[in-house]
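Omission of a single protein chain aside, the complex is shown with its protein chains in their original locations.
Take a look at chain A:
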């Protein structure tokens, strides 16, 4: 009778399946984990392969680099909550400061590596549709009626915070250093933002794949990459009169590397970013290398000289800017009302 058969099926389901799970024992192999932000996917895919080869050549050991990508703020939150990152390579210093505050690395982490711990820099540019149908030339055009601006959410995305501050810097300079005017300007700009994705990559796909909006406020590297992915004939880059020097920093998470026994590999990983391989791959993937002389000249040639403000000189450093603009009740909370 079927009764017995059904009981057997059920018994088999209940008892056989957990056995499968037992087979998945992790194979023991050296590995380090890099928790990174959103647009670095292509860069670290290439760089990790280079590092794995390099490490094998130097030590004879096989190592695997594990990566995770997402909005910079979200990634920092995960590391604070216990994501076992050996190194973090995030979009801005404030996010690593937050991890330091949780006691996972010393507060002066940014002094441990050259150039504010940023092996490459970038900036914020405008990406518009081919032929620039809305005639966007500078920040002023973004607050006009009928122009839709795409940017991720400054609460979760590092790139979005650079976008926000670049717009702020422009408006402040134009109004003779008046912060109240700058706030009004940025408020107007965000009225033109129809959707806030949580990370830079989400915004790029919103703009490029889903074809929403007229202007994408983007990392320079994201803008270049969209040419490569979607074709040169679809978009144009517009350089605003002022932008911001974005320094995405890298750091070792001391508490985790000591527990994992991976300090040596993690240090070698970050050092290689400053070396020829790292600098070459950074430039190839559209990041501005700190030592352009180490990268390929034709890659470096693509970067245009721009008037760039800096976070330290113009906003008093991330520790100050983060709370003032993006903390609870900061200027972003004051100006942004979802429509």
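The rule is simple: a residue touches a chain if its C-beta (ideal position, glycine included) is under 8 Å from a C-beta of that chain, and two chains touch if they have at least 3 such contacts; residues count from 1.
Note that contacts and distances are computed from a predicted model.
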Open item on the list: Suppose you had to identify the omitted chain by its UniProt name; would it be "NADH-quinone oxidoreductase subunit L", "Sulfate transport system permease protein CysW", "Thiazole synthase" or "Cytochrome c biogenesis heme-transporting ATPase CcmA"?
Closed with: "Sulfate transport system permease protein CysW"
Task: Chain not shown: contacting residue from A:50, A:67, A:212 or A:238 - done: A:67
Open item on the list: Among A:111, A:144, A:259 or A:276, which one touches the chain that has been omitted from the display?
Closed with: A:259
- [ ] Tell me which residue among A:209, A:271 or A:334 touches the hidden chain in the full complex.
- [x] A:209
Open item on the list: Among A:78, A:116 or A:310, which one touches the chain that has been omitted from the display?
Closed with: A:78
Open item on the list: Just checking the interface: what residues of chain A touch the absent partner chain?
Closed with: 3, 6-7, 9-10, 13-15, 17-18, 20-21, 24, 33, 35, 38, 41, 66-70, 78, 80-84, 102, 199, 201-202, 205, 209, 229-230, 259
